[in-house]
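The structure appears right after this line, and notes come after that.
A single protein chain has been removed from this complex, and every other one stays in its place.
Let's look at chain A:
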Amino acid sequence: MTDLLVHFILFIIAGAVLVAAPMLIGRLVRPNLPTPEKDAVYECGEPTIGSSYVQFDIRFYVVALLFIIFDVEVVFFFPWATVFGGVTQLADTRLTEAARTNLSDKLLNLEPGTTTAETAIAASDALRIAWTGFADILVFFGVLLVGFAYVWRRGDLDWVRAMVNQAKIARAQGRKNSQNEPRVDSQLAS
C-alpha cells in the first residue's frame, strides 16, 4: 500500500515538475519583444482570415457520421479478411503438408513449427470456417446496406436536402395546381 502510494505521489510530483519546469525556464530566459505577427494565432503559417468561432453547417455532421459508420465497418472487415484469406488458402486440398502446417501456424498465431501434421487444420475444416465466415459477413454487410439504402432513399445523402424537398413539394403542388386549374376556372365562371 505505502509502496503504491509513494509511487503514485512520485508520479504526480514528477509529472507536475516536468510540465512546470520548461515553462518556468522559458519565462525566465525568453526576451519579451511582442510584434503583431508573433501575437497572431498560429494557423500552419497561413495568414488568418477572421475568427475561428464560426458555425459549421449541420450537414457536415451527417457526412462525418456516415464516414464513421463505413470506417468502423472496415475495421471489422480487417480481422475477418485475415482469417477468411487464411482459411481459403487452407481449403485447397492440393497443399503440401509443409505448406499446410505453415499456414496453420500463421492462422492460429503460433510460433512457426508448432503445429504438426496431426494438429494442422484440415481442408474440410478450413472450408467450413470459410463458409461460416462468409455467411457472417453477408448478414453483417446486408444489414448495413439496408441502413445505407434507407438513408439514401430518405434523401439524407443529398447535400442540399432542404432544397430537394422544396423542389419535390413545388413539383407536386405544380401538378396539383394544374389539375385544379380547370375547376377554379369553372368556379370563377360560375
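In this section, a contact is a pair of C-beta atoms (placed from the backbone, for glycine too) under 8 Å apart; a residue touches a chain by one contact, two chains touch by 3 or more; residues count from 1.
Quick note on the criterion: contacts and distances are computed from a predicted model.
Asker: Unshown chain, UniProt name, "Sugar ABC transporter permease", "3-hydroxy-9,10-secoandrosta-1,3,5(10)-triene-9, 17-dione monooxygenase", "Elongation factor 4" or "NADH-quinone oxidoreductase subunit N"?
Answerer: This omitted chain is identified in its UniProt record as "NADH-quinone oxidoreductase subunit N".
Asker: Which of these, A:10, A:143, A:157 or A:172, touches the one chain of the complex that we don't see?
Answerer: Looking across A:10, A:143, A:157 or A:172, the contact with the absent chain belongs to A:143.
Asker: Any idea which of A:108, A:138 or A:157 touches the chain not displayed?
Answerer: Of these options, the touching residue for the absent chain is A:108.
Asker: For chain A, which residues touch the unseen chain?
Answerer: Considering the whole complex, chain A reaches the absent chain at 1-4, 104, 108, 118-119, 121-122, 125, 128-129, 132, 143, 146-147, 149-150, 153-154.
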